[in-house]
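Before I ask anything, here is the structure I am working with.
Heads up, one of the protein chains got dropped from this complex, but the rest are sitting where they should.
Now for chain A:
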């Protein structure tokens, strides 16, 4: 059966006969964000999964604080922290199978690392020694995308291509609340639904697009409601509840893999830090709001659940903390080394085969570098 047949025909018929193509009710998100932790559903949550989520959340929180510190020390050009959003980051990575693909935005370094990418290579863009550090094919992670929502059609295209080739691969694309205003968000969701592509869109609604709050961004009942207009299900989930996000994403991934098409998931969360180290959040929001969200902390929510069920004790907490400290120490050590820069590499990957013009420019830069080296050597010689 072709995709077109599967979705049913939709052609205008002469008036007065007209029928909606489908009943929109099943596509609608729940009225409240779905929660697991602190509810009755928590008892059914798999202990192993909770432990894995917890370990990754603790590491993720530590990664955020370490990267922020490295920015203050001048080791990173910029770091958009995902502190407060670790549940979304970690759950996104853990909801995927190895053969699946992740399409991150610039705030999703944690998801990239949780997927297995080397923590230093994940920071190449933000350190500024190249635009992307890791091989996308190794862990099936696309480069961090800086232009908002532009990575979403890539995820749709990749998922579509995989399906055409007969591979049961799913793509998970990450975007923020601000990104949902972009045209590429709309086009990606529309293509995904028309093609019934095996793709899942996770919107991390962290409340702000730099300084602009959500109510200036959209008049929709919720971002999840936008799904209905494309003919795909919208799911609303508590983005600080790692177990809930993991469950909703796992369901959506399974649904996509089984040929059910795309899902839009809105995870309601909060950006605890400023947009980046270069931003001043006190200009657009108050401490009280931030404190209220700190009380709903994604790391503590899982910790509390595990502790209450007797699955985690002080020693376990300390072990997780220790593991995160080791990761941070390793990150610190490696990031405190100056990256190796090769100016000649600027010309190496513009085209598969370089052009005559780039060969000339390459020679020009080489000559400049050699002259620089000669001057340096002369000065050294003079000093001696």
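Following the convention adopted for this analysis, a contact is a pair of C-beta atoms (placed from the backbone, for glycine too) under 8 Å apart; a residue touches a chain by one contact, two chains touch by 3 or more; residues count from 1.
The rule we apply is simple: contacts and distances are computed from a predicted model.
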Omitted chain (choose from "General L-amino acid-binding periplasmic protein AapJ", "NADH-quinone oxidoreductase subunit D", "3-methyl-2-oxobutanoate dehydrogenase (2-methylpropanoyl-transferring)" or "Insulinase family protein") - UniProt protein name: "3-methyl-2-oxobutanoate dehydrogenase (2-methylpropanoyl-transferring)"
Touching the absent chain when the full complex is considered, from A:76, A:188, A:202 or A:268: A:188
Candidates A:60, A:80, A:119 or A:143 - the one touching the absent chain: A:143
Full-complex contact with the absent chain, from A:32, A:135 or A:289: A:135
Options A:60, A:104 or A:153, residue touching the unrepresented chain: A:153
Interface with the undisplayed chain - residues on chain A: 2, 4, 130-132, 135-137, 142-143, 147, 150, 152-162, 164-165, 171, 183-184, 187-188, 190-191, 194, 345, 348-352, 355-357
